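The complex is shown incomplete by one protein chain, all other protein chains being positioned as in the whole.
Here is chain A:
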Amino acid sequence: MATSTHPAPARESHRKAGPTSGSGVNFGRVLKSEWIKVTTVPSTVILIASTVLVMIGIAALLAWQTTILFDAQSDPDMASQMQGAPDAAEISRDIPGSGLVIGQLLMASLAVVLIASEWATGMIRSTMVAVPRRTPALLAKQLIMALVSFVVGAGAAFLGYLIAQPILGSSDLGFGLGDEGVLLHIINTGSVLALVSIFAMSIGTLVRNTAGGVVTSIGVLLVLPIVVAIFGGGTEWVVDAARFLPSSGGEQMVATTIQEGALNQWQGALVLGGWALVLLVISLIVTKKRDV
């Protein structure tokens, strides 16, 4: 370059070539960046694909098992021995989203891994240098993961529904998308996964450690309700409070029949969504202040 001996003019021309309108950071661009990050780590893509497959597989298995239960209940001899077993026709509606527990386990882990691995590898410093305001970067990552989770959950539930129909149909247990609660169940299977991923990623952001984040979020989502059921089952206030655990909120969101006195789907969404929102806000505030 001929200008290199004249620093000042070179700088001027550089100025002009530099920031022009539209060259800065905006949320759409940060979203695109986070999308590239999610799709360019092979293990992430593999995990997402396997979650869908596992959820569909569980729906198919449960459909097959339900037909066996139904056949048994239709047989008068067997039915007399099966007092107290759930009604096959009733539980068949829960089949599309029946892989939700394992889906939560996988997507919550992935949500934690996506953020905590940035700390583990040091990538977070590149992220925060590119987006020094930090909040847009975290929100974009949360949004991408929530959308992926929703598509995984709702998509797997819909495919689970499609696969279950011919199996259930053989025992006359088939049902349609228009039947009461079915469509909401399928959509909310996605919504639960989306909220769970926000919940888990916020925890991952706070603890900045993959193992710690996975253990904490899985512990709260899947282990805590079991512990509460075992040790607090007899105590009234514990049972009452347990309805407001994040996992209980998720359960109610996908319920096809609401028990007397239980929260309905929307109230369940408020419970799980409330937990996710509170943790999200805390994680944003803490990250904004923290050194990375």
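We take it that a contact is a pair of C-beta atoms (placed from the backbone, for glycine too) under 8 Å apart; a residue touches a chain by one contact, two chains touch by 3 or more; residues count from 1.
Heads up, the rule we're going with is that contacts and distances are computed from a predicted model.
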If you had to name the missing chain as UniProt does, which of "NADH-quinone oxidoreductase subunit J", "Multidrug ABC transporter ATP-binding protein", "XdhC family protein" or "Urease accessory protein UreG" would it be? "Multidrug ABC transporter ATP-binding protein"
Touching residues (missing chain, whole complex) on chain A: 1, 3-5, 7-8, 10-11, 14-15, 17-19, 22-25, 29-30, 32-34, 36-37, 40-43, 117-118, 121-126, 128-133, 137, 289, 291-292
